[in-house]
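Quick one: the structure is below, and I'll ask about it shortly.
Just one protein chain is left out here, and the rest sit where they should.
Presenting subunit A:
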Amino acid sequence: MSKQIKVALIGNPNTGKTSVFNQLTGLNHKVGNYPGITVEKKEGICKLPRGVKAHILDLPGTYSLNATSLDENVVIELLLNKKDKDFPDVAMVITDVENLKRNLLLFTQIKDLKIPTILVINMADRMRRKGITLDIPLLEEKLKTKIAVVSTRKNEGIDRIKELILDYKNVSSEPCVNASVIDVEYFEGLKNAFPNQDVYKLWLVITQDVNFVNLDRNLVKDASSFSTKPKSELKRLQQKETIYRYQFINGVLKEGYKLDMNAAKGFRASLDKVLTHKIWGYVIFFMILLIIFQAIYDWSSYPMDFIDATFASFSEWAKETLPSGAFTNLIAEGIIPGLGGIVIFIPQIAFLFLFIAVLEETGYMSRVVFLMDRSMRKFGLSGKSVVPLISGTACAIPAVMATRNIENWKERLITILVTPFTTCSARLPVYLIIIALVIPDQRFFGMNLQGLTLMLLYLLGFVMAVVSSWILNKALKIKSRSFFVVEMPNYKIPLLKNVVYTVVEKTKSFVFGAGKIILAISIVLWFLASNGPTDDFTNAEEIVKNKYSEASVGQSVSETDMENEIASFKLQNSYIGILGKGIEPLIQPLGYDWKIGIALVSSFAAREVFVGTLATIYSVGSDDEQTIKSRMGSEVNVLTGGKLFNLASGISLLLFYAFAMQCMSTLAIVKRETNSWKWPLGQLFIMTGFAYVVALIAYQVLK
C-alpha cells in the first residue's frame, strides 16, 4: 500500500461535516464501528492531484475536547493517542460560517495538541445573505493555520481543501492559545511530574469526566499519583480556560469577521414560530409521525410483496433446476428463504431511515426534542428519547445506538431498556400471520378487526415502553444529574446526496448485521430439522408405511396424506423435534405445541425467524404448494382436538411476541452500549418472564 495522508475530520455537530466527508470521498467510503464500542466509524479514500491519496476519517461531532458523551470520547481518545493507527497527519476542523465563534473553540483546543490543523469554513453560500465578510489572510495569520472557504451545497471550495491536504507539511502545528496561563503553577507542576508528556494533553486526560463507559486510559497511567485538584476546582479551571479561549477568539474575529446585523435573521424565527408552537407544533409532529407510519406499513407493502414472491419462486426454481440432494435442499429450504427473510425488511427500514435522515438534516428533529422533553421527563426519559423510540418501530438495534446523544446516563439507560418494547418490524410478520389466522376478517363499527388488532398491538408496545420507563425511573437508584443541552440548528434543505448515503449505509448495516444471524439460524435450523439421532428418523418412510399397512386395513390413505405423515414423523424425530418436545411441558399451558416450541426457541435469536421456522418445519420433506398460512390453519391441537391456532392460543402468542425479549442482536448491542451484561440479561429475563405470565393468563382465560 502506498503511503496515504491520514486526515481526521473534526467539528461541532451541524457544521456540514458529513457533507464535506461525502464530497471528498464520494462512494469510496465505508461505515463501521470502532473496535469494542458501537460508535460509528466512517472512513474513506480521497483522490488528490498527482496520484496521491488521502485516508479521511470522519469523527463524531463534538463541541470541545471535554467529552460529555461516548461519541465525543472517541475523538479525544484518538487525538491523544499518537500510536493509534488512525492518528492523523493533519486534522481538519469543519466550521459553520454563522457559528464561527463557537466552532473556533474546538479549533484552538486541537491546535494546542500540536497537530497540524486546517480550518474549513463551510456554508459560505450563506455569507452574503447574512451579511458576513471574512478577512482570510488575517484569520490565517492569527489562527496560525490554512483556511479553505467552502460551500458543500454549491460544491465550491473542495479543490482548495484537497490542495491543502496535499500540502499538509506546510500547515503549522503551533498552538494559538497558551492554555497554561490559566493556572501557571498547576501546569508547571504537571510538566514536572510528567516531563515527557505534552502539558495540554495531560490536562485533557485529567479533566475528562465521562460517566458513560470506563474506557481504558493508557496515556497517563499514573496520573492518580499526581496531586490533582478537587473536581470543583478543576471545573473552575475549565471555565477559566473557556473564557480565555473565547477572549482570544473574540479578539481575532473582531478584526477578521464582519457581520452586518441588518442582513441577518428572519427565516428561522418564522419557521420556529409554527414548528415549536404550543399546539401547531404537536399537530405537525403527529402528522409527520402518521406519514412515517403510513409509509412504513402501507407504501412499503408493495415492494415487500414483490420481494416475497420473488424469493418464493426463486426457491421453487432452485428446487426444480438443481440436481436433487441434500445440498439443493439446503439452498432451496434453508438459504433462499433465510435470505428472503432479511431482504423483505429492506423497504421498511429504508423508509424509516429516509424519514429520520430528512428530519435530522433539516434541523427539525431538535425541535421535536424541544417539544417532547417535558412530557417524556415524567417517565424518566428525555426529549432525546423520542428518536430512539421512533426508530424502534423499525429495529431496536439502530434505536439503541441512537441513544448515544442523551447526556444523562439514567435517562439513556432507561431509553435503552424500554426501546425493545416498541413494535419493531421483526414482529410484524408474526403479528400478520397470526392475526390472519385467529382474528376474523370482519368489520366492527366500520373498522377492520384485523387492522384494529394490529394497531392495538402497536399501542400496547408503546404503552409498555412508557409504563416500564416510569417503573424504572422509580426503581433505579442512579444518581445522575439531568443535563440537557440541545443545539437548535438552522433550518436547511437536506442535501439529497447526504440523505441517500445515510439510507444506504444504515440499511446496509442492518442487512449485514441482522442478516448474518438470521441466515445462520436458517441454515442451522434446516440442518437440525433434516437430521436426527436415531433410526426412527432415517427409516421414517418405512416405519410410517408399515404402521399404515398394519393398522389401516380397509382404510385408503391418499398419497399426500401419507407424505405428510412421513414428514411429520421425520420432524418429530429430528434433532429439532426432540428439542421442541423437550420444552413442550413448559409451553403447553400457553396453548402451544412442540412445533410452535421450536419456532419459539429459534426466534429467541430474532423474532422474524418465527415464520421462517414454521415454514421450514412444515415444508421439510413436503412438496405441496400450500401456503404457510393454510398449513398453520389446518394444524390440530392433539390435546383438545380443536384447531391449534385458535383465538386463545393466537392471542397468547401475540402477547408473548409483544413482550418477550427475542433478539440476540439487540442484547449484544445493549451489552456494548451499557458495557455490562447486567442490563441485557435483566431485559431478557424480566421481559420474557412478563411475556410468559401475560400469555399464560390470556390463554387460560380465553380457552
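What we mean here is this: contacts are C-beta pairs under 8 Å (C-beta built on N, C-alpha and C of every residue); 3 or more make two chains touch, one makes a residue touch a chain; residues count from 1.
Note that in this section contacts and distances are computed from a predicted model.
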Out of "Protocatechuate 3,4-dioxygenase subunit beta", "NADH-quinone oxidoreductase subunit H", "Ferrous iron transport protein A" or "Carbohydrate ABC transporter substrate-binding protein", the chain not pictured bears the UniProt name "Ferrous iron transport protein A"
Given A:S19, A:N66 or A:Q683, the residue that touches the chain left out of view is A:N66
The one of A:V252, A:L371, A:V511 or A:M687 in touch with the missing chain is A:L371
Checked against the full complex, the residue among A:R126, A:K191, A:R236 or A:R631 that touches the missing chain is A:R236
Contacting the left-out chain: of A:L289, A:V486 or A:M562, that is A:V486
Touching the unshown chain, subunit A contributes residues 63-64, 66, 68, 99, 101-102, 105, 209, 232, 235-236, 238-239, 242-243, 246, 265-266, 268-269, 272, 276, 278, 366, 369-371, 373-374, 383, 407, 482-490
